[in-house]
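Structure record follows, encoded as structure tokens.
Yeah, one chain of the complex is gone here, protein chain that is, but the others are all in their spots.
Now for chain A:
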Amino acid sequence: MSNKVIYAIYNDDDILMDAVKQTRAAHHHIEEVFTPFPVHGLDKAMGLAPTRLAICSFIYGCIGISFATWMMNFIMIQDWPQDIGGKPSFSYIENMPAFVPIMFEMTVFFAAHLMVITFYMRSKLWPFKQAENPDVRTTDDHFLMEVAVNNNEEELVSFFTNTGAIEVKVIEKH
């Protein structure tokens, strides 16, 4: 019985946002919302904890700039010093302006790639993974809210019909 869930399907993101707020106000537990595109402010409306991805991104950026510093020092100063444009090549700090673009690019590279990988891992996504969308229309133009049912099926169905859902289904989830 506890595996029963309701699928309330909407065809407009504004109606969905209002429905999410009403559902939260009525203290029904929203399991998940499936949308074809990112709906602005939906995470706050659902009451999800703020993302910590930004902190990860900052740390990855720091790793990137450190790596670039080490790398340029190894390549251009220690391993194979070269005379480029008459610049003395035995000191990292004196050549530093030339390495700033590389340090910048490495920071961006590390932050961007590691952040995407982190995001995929946290979202449990990987290549060739089967889609988890309960309804294929959520990849096109419909929005689906999944809500847990606790012996209040009737009440919930009428509640969601009133929130503007175009379709309300009760599903036995496995």
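By our rule, a residue touches a chain if its C-beta (ideal position, glycine included) is under 8 Å from a C-beta of that chain, and two chains touch if they have at least 3 such contacts; residues count from 1.
Criterion: contacts and distances are computed from a predicted model.
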Listed names "Amidohydrolase family protein", "Quinol:cytochrome c oxidoreductase quinone-binding subunit 2", "Phenylalanine--tRNA ligase alpha subunit" or "Leucine/isoleucine/valine transporter permease subunit", matching UniProt entry of the absent chain: "Quinol:cytochrome c oxidoreductase quinone-binding subunit 2"
Which of A:Ala54, A:Leu125 or A:Ile166 contacts the chain that the document leaves out: A:Ala54
Selected from A:Leu42, A:Ala98, A:Ala112 or A:Ala148 as touching the chain missing from the view: A:Ala98
Touch list for chain A against the chain that is not drawn: 41, 54, 58, 85-88, 90-91, 93-94, 97-98, 100-101
